[in-house]
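Removed: one protein chain of the complex. Kept in place: all other protein chains.
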Amino acid sequence: MTTSELGRLDVEAVRADFPILARTVRDGRPLVYLDSGATSQKPRQVLDAERDFYERHNAAVHRGAHQLAEEATDAYESARATISAFVGAQPGEVVFTKNATEAINLVAYAMSNAATSGEAYARFVVGPGDEIVVTEMEHHANLVPWQQLCQRTGATLRWFPVTSDGRLDLSGIDELINDNTKLVALTHQSNVLGTVNPVTAIAERAHAHGALVLVDAAQSVPHMPVDVTELGVDFLAFSGHKMLGPNGIGVLWGRPELLAAMPPFISGGSMIGVVYMDHTTWADPPQRFEAGVPMAPQAVGLAAACDYLSAVGMENVLAHEQALTQYALKQVGDLPGVRIVGPTDPVDRGGAISFTVEDIHPHDVGQVLDDVGVEVRVGHHCAWPLHRCYETVATTRATFYLYNTFAEVDALAEGIQATQRFFGTAAAR
Amino acid sequence: MTTSELGRLDVEAVRADFPILARTVRDGRPLVYLDSGATSQKPRQVLDAERDFYERHNAAVHRGAHQLAEEATDAYESARATISAFVGAQPGEVVFTKNATEAINLVAYAMSNAATSGEAYARFVVGPGDEIVVTEMEHHANLVPWQQLCQRTGATLRWFPVTSDGRLDLSGIDELINDNTKLVALTHQSNVLGTVNPVTAIAERAHAHGALVLVDAAQSVPHMPVDVTELGVDFLAFSGHKMLGPNGIGVLWGRPELLAAMPPFISGGSMIGVVYMDHTTWADPPQRFEAGVPMAPQAVGLAAACDYLSAVGMENVLAHEQALTQYALKQVGDLPGVRIVGPTDPVDRGGAISFTVEDIHPHDVGQVLDDVGVEVRVGHHCAWPLHRCYETVATTRATFYLYNTFAEVDALAEGIQATQRFFGTAAAR
Amino acid sequence: MQLDSMYQEIILDHYRNPHNKGLREPHNGEAHHINPTCGDEVTVRVRLTPAVEGGALDDKATIADVSYDSMGCSISQASASVLTDLLIGSTLEEGMRMLDEFTELMHSKGQGEPDEDVLQDAVAFAGVSKYPARIKCALLAWMAWKDATAQSLETEKEGAS
Partner (left out) sequence: MQLDSMYQEIILDHYRNPHNKGLREPHNGEAHHINPTCGDEVTVRVRLTPAVEGGALDDKATIADVSYDSMGCSISQASASVLTDLLIGSTLEEGMRMLDEFTELMHSKGQGEPDEDVLQDAVAFAGVSKYPARIKCALLAWMAWKDATAQSLETEKEGAS
């Protein structure tokens, strides 16, 4: 297909762009890939863009004056412009990292580094008495770095609980976000519950108390239109591999005045101003935060992924996934013995459907599904504390993307019933 | 070619594997790529391996139980085994990072994190009175992270000077490495001078005082056989992109007992033992140091690069580069007005030839060379303090790899003469 | 259906009707293991007794009891149950031999030819070795038993010294 022909969303045309979707698994079963929440598949266009870079323009960016280096630098910075525009940002506000996890750690480490970086960075210092607020539904990537920041600095970690129906419990917000709060870090869309959080409202409250707001957008940027100027937050982190892009690249967006006031995290070449044996000054953002030879080919690939998604239209991606989610909530949620963990209504909810099957462990559910070609994820999905809230250690999770079909949702529902028959549970009788 | 047919080193057969080497630059000039020290070009075999992963086995590694996830995990861990074996290490001792820079930062941050990580990690704590020793010839990647560690912890940074002929000045070693020394970080092969340092001897001295030794092998692992068991050091860092592999992947090798005693650096998913809202325990190495969805396709690509290099034979790569270096030291070094910065004898010296051309700024040298298709690097090559030692801000640098030819060295020498003619300097008359 | 190669009848039987489940006294070693990818847990208790009364806990020591408590999938549950059947009453030497055989079987990628004399019911897990993500499930109780046993030996040494 030419992606621009897509109109609403021609799933078959989309699928034709993804070589892996044509393969079979186990005994020749067609692949039903319902694990895009873990990582997405890549269209040919993305793989071609990356390869073209390697075969024609490869050189170390920002480090050479020869023609290849010029071309490579231009490709890298053009990619930054495309990716920035995809989330409504300016290129100078976008830092490339290896994944969302590093992007979040970058901010957490900049905050502890501020303590030993002099007056210019005083605004980021945190210490005893200061509070960092997260939520119980965070992915480990947006929880553990803040625990560690608190351990390094003596600040206190606090968190929003979740309600039994999979929403943030905001009833304590007036107490939880207060003048001691230095930063609120929360997920835009839960990778387990699918819940989309009221980020803008929470950010307003945080800003009223002078706190910064970091949003983990690893599950939102791939699946809905996101515009940083509308969101009203200070930092936004996401990963390329979850949005049709290559592995090995992530993004930290930050308000430019904040990035400028932040000390570096990883240090080395290309992030410096002047270097002496006994001291060093820093380059301006975004270079300040990109030490070493960067992942330019991956940036080019991610830009191609943004182009692909833009051609399809993020509104169309969202609408398609919402339709799949609504269908799945019914097809899966109505099965006897199946409990959905997360909102059962499709409002403010993305396409992650986590569930338990009575008397069958998720590992065993996943195994039987795998046997019929349905690839889902089982476990705590890097959100162990959240699972404790729902009194389970693990769930089975199906996640959707633009290339998934209603027939694949049916395959999932049938697979769950096959599992119940295989294990002979009450629900199967 | 089939790489196994290479025997000694059939440069033409090798070149045929690198699509980019067939392109032209500027007005149709054949590309003479002499900037592999900045980043190497990639053979088809590496690009194919990475693409095959994406098109057939792509999934999040270590996070799924379905067939694709199994295949992806297997590909990732097999790649780790191949890459480990390439440097004589065991897979459990090899951590994947985004580049050498991150690998070095990992150790530096683990050392400052040790202060707040409890008794189990006490061995890595450094503070006032402790000394970190580097050298004046370090790349910023192996200098700035240690400056920053000292700034965070109050430890003192000290360094070996260099001699006028481009070697480490070891005369003060008895004083420089003493009982206060906690870590010695030095480069195996200088990216500017080409100098190969006596790492093993220095490590012995350091170990005698209980200090750890980290080697920046970014310029050695790509160019010579390196075996960590023979080197006698504690940590070794290198980058994939400089050794025919993809961008976005680097390696930290560490002695297993040290990795086990090190607190984590970047935290998030997949590096945890158990996670609660208020505390977290860690996975064993190497997972402890690999937070987030890793760069599995790049690991697969880097393993293919190792296979390629092994098929050619690292001894042959070394011999080929030594021959080129010896030739270039003469062809370039003998030109009137040209001064080589670094050893002029080829002993203990790799293929980085940095030089100044009298009365012509390196930028201008590089520009004229670029105009005739010869791609070299100009500037301080991320070793600014080193350039100060030689009373110059910048040099022009040619670096060689297995795909370079003697004719390309001739092109370099002719290009320098063309530059002298263009600018009408004394040497040209 | 490939599934049957993993979910052998023996496994499903042990899963539905586990043997020796529930922590028992007396014991002289205990270990708690968690599988960090799915949160499955097992606690294993062991009681080792010397071959000769009053003697040291050597190779010939008897595995007088193994009991456990656990939470997890069919494979991890069944494996714990089979483990107790195999180990209770064996000598330490025999137990370690079983552990080695079982570990080797798990890493055989479906190619293992387990010694049925040594592994008995545990040979039923051969099919699990084809599914790398499940190997940890099958090994969880065994690894906990190994640690619990190391603890028994440690405790005894401390007692002796």
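Labels for the chains are A, B and C, by order of writing; each one numbers its residues from 1.
Here is the rule we use: a residue touches a chain if its C-beta (ideal position, glycine included) is under 8 Å from a C-beta of that chain, and two chains touch if they have at least 3 such contacts.
The shown structure was predicted, so the numbers you read here are calculated from the model rather than taken from an experiment.
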Shown chains touched by the chain that is not drawn here: A, B
Sole residue of B:Arg158, B:Lys182, B:His320 or B:His380 that reaches the chain not shown, by the stated touch rule: B:His380
Full-complex contact with the absent chain, from A:Thr39, A:Asn58 or A:Thr73: A:Thr73
Listed residues A:Val11, A:Ala65, A:Leu143 or A:Ala398, member touching the removed chain: A:Ala65
Contact footprint on chain A, counting only the chain that is left out: 62-65, 69-70, 73-74, 272-274, 283
Contact footprint on chain B, counting only the chain that is left out: 26-27, 361-364, 367-368, 371, 378-380, 384, 387, 393-394, 422-423
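Just so we're on the same page, only the chains that are shown with their structure count from here on.
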Separation of mean Cα positions, chain B and chain A [Å, integer]: 31
Distance from chain C to chain B - Cα centre to Cα centre, in angstrom: 45
Whole-Å separation of chain centres (CA-atom averages), chain A against chain C: 39
Per-residue multi-chain contacts in chain A, two or more chains: 26, 363, 367, 378-379, 384
Touching two or more other chains - residue numbers and ranges from chain C: 37, 131, 134
